[in-house]
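For this depiction, one protein chain was excluded, whereas all remaining protein chains were kept in their positions.
And now, subunit A:
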């Protein structure tokens, strides 16, 4: 918000420091400065008024008050007319019908004003603060708002209906309309407050004036309104009308009701000084507001403990006096009452903040806390596992990525999910990304594919992150890890599937995952559709341990690639960390390596194409006794023209107890050969 250095100086008794110095000073104690611009009379400070101070300090008097307190000076109040406020008036009848909307309503009548162009100094000051000069009356109303923070509105007295002018503050009727000063017409409803006379709406309360009673060059008698509207009501109206004005912005931030008569007196004085006219000193003040005067007991010991530094009592009281608090008592039980306009001060802690910031945080030393060494530190297990998983997958040559948590509707369908299983955003950032991701794969696949243009062969990427599901209206959030391998040049490089599977196996080994991990095909629906449409139905697997699904791996179906806008071969896998880590073990137990040598024999087979390796392996294991130590497939060559698969294994025999005899192993191999030959379509080479 822009502040005129000249106007601030007008409001502080002492000479202000140079603009830049003042800006730094305010930054450290009150409000951050976004910079100083202009010189001389045009010097403007751009200050970020903190949200909790917008009610009292989004004004020159507010900033001048803080500046004065910091400079050990005091506020120089602007000149004001002396008005006698009563709740009735012979010519003007003010009636507040909706007290939830309006808490205080003050008006003053000024006769014989001359509406013309404002003097140069006034126009300049308005302009440097971003306001367009219009005429003396409107300009003064705006200027007094900049001084006090209280929005004002001027009506042309003659244009208010009937002889005895009645000003009614009420809710609008459904469908009532008002033409605003800027010419646009607004249609209102009961949630919107208005200022009305017997003929209808004069202004949208606290937001915008209407054209019917607007000030023109011909205006002779005016009524200035200085009212207080409730923030929630203005906020609702402003949202309903999609209209924010300087006035509505301020009322939403809860302008202190005590500003209403003050601003009116300042405005009356300025108008007679600049636009001439005669003030009717009998002014109206209809007031339903509750005064803000909490009595707050301070505990200086608590203050000192909170800050970690001893603040002398004298500093406490001096600071609070400078901020216009009234003070009673002393020692550890000082009772203070904040000034009426400091609506933000309600508890002792609010007061401690005032003392701390005016004193300056630079007075607080950095002191290391001390505490019990054995203070309980609960390491979050999932977090430390995630770090291990990340390091592990990186060591397999994968690049970690962080992708967006939002996905498209069509992507959700790839997981066989319906809209009610995922979260939809009320206000998506892009209409095309309305859902929260149930899986990390879609963005991962797209990202990996996009990178294939920079890499000669496959791109390997992974992400560790949250997936979001909705279950019976409740949030179900999961830690997921996904990996994607993509290559653009080959359409059907199924070797990548085995690479992904190899990564999963290696990862599970490194996590000490026990339990029986099983890779099995996804089931298909009655229509023959894969349960997981993302994947090629014959090139994908659900992974489970002890019957609980921990993840999936597969080659992306061409239809999925079309949906994602990618090509080539893309293999993806995703693991659910919750159930996976249930089976993980961070402890390792060493098992003695056999002291006796192992003997390795190879066996090569011809089997029909599509024979499952798992089936062959299980026959190998079942055929032999407990001296078979390991089975390791080392050759796998489908020979399409002969409809046969050439496959070979190393069989490793070893005993933990003795040296095996060659003859013994020969016998084992004989058993293996016999078992294989049980199947007439299998052949040992």
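Everything below uses one rule, namely that contacts are C-beta pairs under 8 Å (C-beta built on N, C-alpha and C of every residue); 3 or more make two chains touch, one makes a residue touch a chain; residues count from 1.
As a convention for this text, contacts and distances are computed from a predicted model.
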| item | value |
| --- | --- |
| Missing subunit (named according to UniProt) among the choices "NADH-quinone oxidoreductase subunit M", "(2Fe-2S)-binding protein", "Phenylalanine--tRNA ligase alpha subunit" or "ABC transporter permease" | "Phenylalanine--tRNA ligase alpha subunit" |
| Residue among A:85, A:259, A:423 or A:653 that touches the chain left out of view | A:423 |
| Which residue of A:130, A:331, A:397 or A:512 touches the chain not shown here | A:397 |
| Omitted-chain contact residue, chosen from A:132, A:232, A:643 or A:673 | A:232 |
| Residue among A:352, A:411, A:653 or A:682 that touches the chain left out of view | A:352 |
| For subunit A, the residues touching the chain missing from this view | 27-32, 50-54, 231-232, 235, 252-253, 302, 305-309, 347, 349-350, 352-353, 356-357, 361-362, 364-369, 371-373, 375-380, 382-383, 387, 390-391, 393-405, 423-427, 429, 436, 447-448, 450-451, 454-455, 459-462, 464-466, 468, 473, 475, 477 |
